[in-house]
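Apart from one protein chain that is not included, each protein chain of the complex appears where it belongs.
Chain IDs A, B and C follow the sequence of writing; residue 1 opens each chain.
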Amino acid sequence: MAVLVDKNTRVIVQGITGHQGSFHAGEMMKFGTNIVAGTSPGKGGTKFMDKVPIVDSVSEAMGFEPNATMISVAAPYVRDAAFEAIDQGIKLVYILTEHVPFHDTMEIVHEARLRGITVIGPNGPGITVPFDCKIGIMPNKIFKQGDVAVASRSGTLTYEIVDAITRSGMGESAVIGLGGDPVVGLTFIDVLKMFEADDRTKKIVLVGEIGGNNEELAAKYIKDHVKKKVVAYITGRSAPPGKRMGHAGAIIEKGVGTADSKIKAFNEAGVQVAEYPMDVPGLLR
Amino acid sequence: MAVLVDKNTRVIVQGITGHQGSFHAGEMMKFGTNIVAGTSPGKGGTKFMDKVPIVDSVSEAMGFEPNATMISVAAPYVRDAAFEAIDQGIKLVYILTEHVPFHDTMEIVHEARLRGITVIGPNGPGITVPFDCKIGIMPNKIFKQGDVAVASRSGTLTYEIVDAITRSGMGESAVIGLGGDPVVGLTFIDVLKMFEADDRTKKIVLVGEIGGNNEELAAKYIKDHVKKKVVAYITGRSAPPGKRMGHAGAIIEKGVGTADSKIKAFNEAGVQVAEYPMDVPGLLR
Amino acid sequence: MNLYEYMGKEIFRKYGIPVPDGYVVEQLTDVREYRKPVVVKSQILLGGRGKSGGIKFARSSEELKNGVKELLGSKIRGLTVTKVLVEDMINIKHEYYVSFALNRSERSPVLIASSSGGVEIESVPQNQIFTRKIDPLLGYSDYVGREASKFMNLDKNLSAQFRSILEKLYKVYEEEDCELVEINPLVETAEGNLIAADAKVIMDNDSMFRHKDIKITDPEKTPLELEAQSKGYSFIELDGQIGVIANGAGLTMATLDALTLHKGKPRNFLDLGGTDDVEIVVNAFDLVLKADPKAILVNIFGGVTKADTVANGIVAAKKRFKITKPIVVRLSGVHDDEGRQVLKENGIESFPTMMEAIERVVKLAGEA
Partner (left out) sequence: MNLYEYMGKEIFRKYGIPVPDGYVVEQLTDVREYRKPVVVKSQILLGGRGKSGGIKFARSSEELKNGVKELLGSKIRGLTVTKVLVEDMINIKHEYYVSFALNRSERSPVLIASSSGGVEIESVPQNQIFTRKIDPLLGYSDYVGREASKFMNLDKNLSAQFRSILEKLYKVYEEEDCELVEINPLVETAEGNLIAADAKVIMDNDSMFRHKDIKITDPEKTPLELEAQSKGYSFIELDGQIGVIANGAGLTMATLDALTLHKGKPRNFLDLGGTDDVEIVVNAFDLVLKADPKAILVNIFGGVTKADTVANGIVAAKKRFKITKPIVVRLSGVHDDEGRQVLKENGIESFPTMMEAIERVVKLAGEA
């Protein structure tokens, strides 16, 4: 298996008939993702795009032997949908939804961890392994198969950087959006372990932002454990303290988690930090 | 390691200064159990029997590197004590206390399971592996080292049967009291797996009682997976339906879990069921 | 701890589960003015009250008063009705069943639901019953209710009501430390609303330290059992002639089993528990004597409870209560020799094995 997913990954979409769910399920199928079923309570028995069976519950969807799910339901219902997937033992749970209360996410993430289940998100663009499998909302066209693995706390900015990498002639082995919330399923350290173990991956890009100490911990981890080349970009340098920049995760708390502290930590770990997003490909060479 | 514990097991006693805790800690030490510390909030800094350090919390007790705990605190405080031990990652948690609300036990047992922690009890006599380690309240003098493993839902009755085995000239490889409550940490199937895998154990005795379907499930498991000789005794044959016989676990519900159903299940699995407790050694020959 | 229907419904109301309006009547003067059709329901802890005549329907002031008069103080299968619940009659369109109970082997709660309610759930065919294990850490969540709704063919409106009730019912189960919460029947009214027409709530006795507001005496217990409970003994009255005192629930049960196999009939179950106090033994005799057995068997395997302590207790009890009935004692385990010596000195028969003691006490009871 590549990073977390591959061609054999069998995906369901919880909330496949919703506005977001249906659009992105279609895009994922175009990308090559094997969507085996979708759930939409009350709409069981119909088909999505004349092809993918729609069922009423994850319990029924288990008949299609999924091992990953994309949750695309409104924020108040995410806890229920995630618990439904965890209860059935689905091993990879990606939550697309934004504005999930972080107390719900804490419960989801801790339950999942103890059961050996990986949670991606919430409020991130998902995971893409070109061209094995995409679970999430990244634009299909920016990818090219290659050896650069990208992990990011941001969405659009990830696309910007992936696009720059692709345009520069390189390609991606895996791209994971951790999610922009204060509590998300994966840390940079979690994905660094995966990237380091992944044969396809030769170089690693981390896209961080202000808030929390995820980047600082990652820098320390890189120093001690990562042999592959790592490059970083940090956004939010110009953010005034205490102002909330859209991502709930990006609050500068009491001087911890500033852009400066993160850049310093990376530099100390021998990780070059790009000044502008488009400088990333240059640093990878 | 023998079944769950051995000479190297490092035990703490939560509530070591209580009436029960101190008495049984003393007995355990006489048996040879390696008690490395005891907790008693507010009494930290003193010693138990001039020997075992007393500390205020499990967190402090971790300095003595325990890997098992005996919880002997009053029922309303068991949940707190068990969570304290689970939070510190102690791998074997024995709960001596009776009258623990079963909703508390459900939480404790499920949390522990997910973390790879074994819970014995509540409301059972614990575990004894002669003469490596005893965690619990079984009388020291009834044991003899041997090859019979005993698992029981009852306390005193266990002693009666162990005593009979010892008097008959045989001895025990391990004795586990599952506990008499409706919800306990271990099932007969759990211990059958351990006994089957244990080199010292050649023969197995299960002491069941009315209520639940633990025995029926065990019988099926024995038929399919257990090669060692198994003998059983079931108590509560004469219990009138619906009467509560001291053990909350021993309610006959709606015709399920009667003594007859259990005896029948064992017989079908080729397990002989003793009519009287003292008949057990005879069946083992 | 089995709660009366009206108590269960009070809890349901507190948690927002719809129940019919009603009030409790303990004497005729409690009856309020008749306004609309009501049901008068005896508050006893037995299934099948209706069939036993414990429920009356009243469509007039006259019928209401007569119904209450008839039921209050009446006996239903041995139990005296001291309270009746007067409740608004509801227009039943359909009856469902729903409960949360404990699945012991899974160590988890289980949801049981069926479209076939209003009858004992055991009589409903398995394929009409939805059962679903609830992970106690995940708890009840809406997806479980959606699965149940689908199984039960509930339409959108009913499903929404049903799921809202399930969520609250699970809260009752969890927060009130219940062994069982059951609504049978859960009624769909002619107006399309779901309402709990009955309430069965069994709370975990061991949890009562968290629910000090709830104080009822278990009506299934005899006065002697209640006395024993208040004194901290695990004690059950049975209908035989041989009084039994043993230590440990398992050994006590095994003693009853062995007695029964020897054609002896136990008068009671009494578990001394783990004790080392002479007075606890003496008080145990007090209880057993009140049950007026023909002979008394004491079966002790000494451990925490030392055999000589029990022997001293027996001697003290014999003196204090001037017992003339035969007492047969089996002592084994810790300090058994010392104990048997004490008994011998006081002229009380004792044996080292359970079988000898049982044979002896059965014989003595038969002669008495």
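The working rule: a contact is a pair of C-beta atoms (placed from the backbone, for glycine too) under 8 Å apart; a residue touches a chain by one contact, two chains touch by 3 or more.
Predicted model only: the values in this text are computed from it and were never measured.
Asker: What shown chains come into contact with the chain that's not displayed?
Answerer: A, B
Asker: I'm checking contacts with the chain that's been left out. Which of A:91, A:110 or A:223 qualifies?
Answerer: Spelled out, the listed residue whose C-beta touches the missing chain is A:110.
Asker: Taking the entire complex into account, which one of A:17, A:57, A:72 or A:152 touches the absent chain?
Answerer: Counting the whole complex, the residue in contact with the absent chain is A:152.
Asker: Residue by residue, what part of chain A touches the chain that was omitted?
Answerer: 23, 75-76, 99-103, 105-107, 109-111, 114, 137-139, 141-142, 152-160, 163, 180, 182-184, 187, 207, 209-214, 217, 233, 235-240, 242-250, 254, 259, 275-278
Asker: Residue by residue, what part of chain B touches the chain that was omitted?
Answerer: Residues in contact with the chain left out: 41-42, 44, 56-59, 77, 79-81, 83-84, 86-87, 111.
Just so we're on the same page, only the chains that are shown with their structure count from here on.
Asker: Work out which chains are contact partners of both chain A and chain C.
Answerer: B
Asker: Taking each chain's centre as the average of its Cα atoms, which chain lies closest to the overall Cα centroid?
Answerer: That would be chain B.
Asker: What's the farthest chain from chain A if centres are computed as the mean of the Cα atoms?
Answerer: That would be chain C.
Asker: Taking each residue of chain B in turn, which ones touch at least two of the other chains?
Answerer: Each of 114 in chain B touches at least two other chains.
Asker: Two or more other chains in contact with one residue: find those residues in chain C.
Answerer: In chain C, the residues touching two or more other chains are 135, 137.
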